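In this view, the complex is presented without one of its protein chains, the others remaining in place.
== chain A ==
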């Protein structure tokens, strides 16, 4: 399988990338790790006329502690997150979630920015950033804007980013001393989650229980009332709208959400 014809352009700075996409609008696509975009192009689900490769933008590849927040560059690869010492200390859940994305080859290329902007309801990092109350920073022709994760995931593969905007950074509050848990159920190795759960402190987010990552608000409310892990997890499927598929029916996914939430809460130290 070979993508439809396009023109390839390599960006050597954020400004250069912005100028290229501003000129071509919908016909252009940014290429980060390519681990979602290239498969789509090979299947001809996407056929941009211009590809702007932001792979060389190493200035967007970092994890930094900044006061009580962590700043993660959009071009930071899953493999980087998995092995980052700052993250291991201040937000280990993010490293753990990154370690579960695809396989080692995919993690060597795929980036956190690409995963968030792709906004696949079955993707893991979007739920993690949602659970962590993250903020996404985008740059466009009219400057920079900050978008809370809760407003960023609008539907399957749908975000408020304009084609001429570039995600530069993700910021999350440090999780020092907070419990965390991550559970993911897949059908086979390297696969996307049928259902996943990310717990960060008293925040709980679900993977693949709707068209976007979702906060399990009923679970969070139960925890706030002092419920046990089992009690809180019993309401994990409340307010969700999972897909009904032959290999994973709604009932099955709801069951998984409850079981995995309890396990993740227990890992996070909720008894």
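Just so it is clear, a residue touches a chain if its C-beta (ideal position, glycine included) is under 8 Å from a C-beta of that chain, and two chains touch if they have at least 3 such contacts; residues count from 1.
The working rule: contacts and distances are computed from a predicted model.
This figure omits one chain of the complex; the name its UniProt record holds, of "Carbon-monoxide dehydrogenase small subunit", "Cytochrome c oxidase subunit I", "Carbohydrate ABC transporter permease" or "PEP-utilizing enzyme", is "Carbon-monoxide dehydrogenase small subunit". Annotation for chain A: contacts to the undisplayed chain at residues 1-8, 10, 31, 34-35, 38-39, 42-43, 51, 53, 55, 79, 102-106, 108-109, 189-190.
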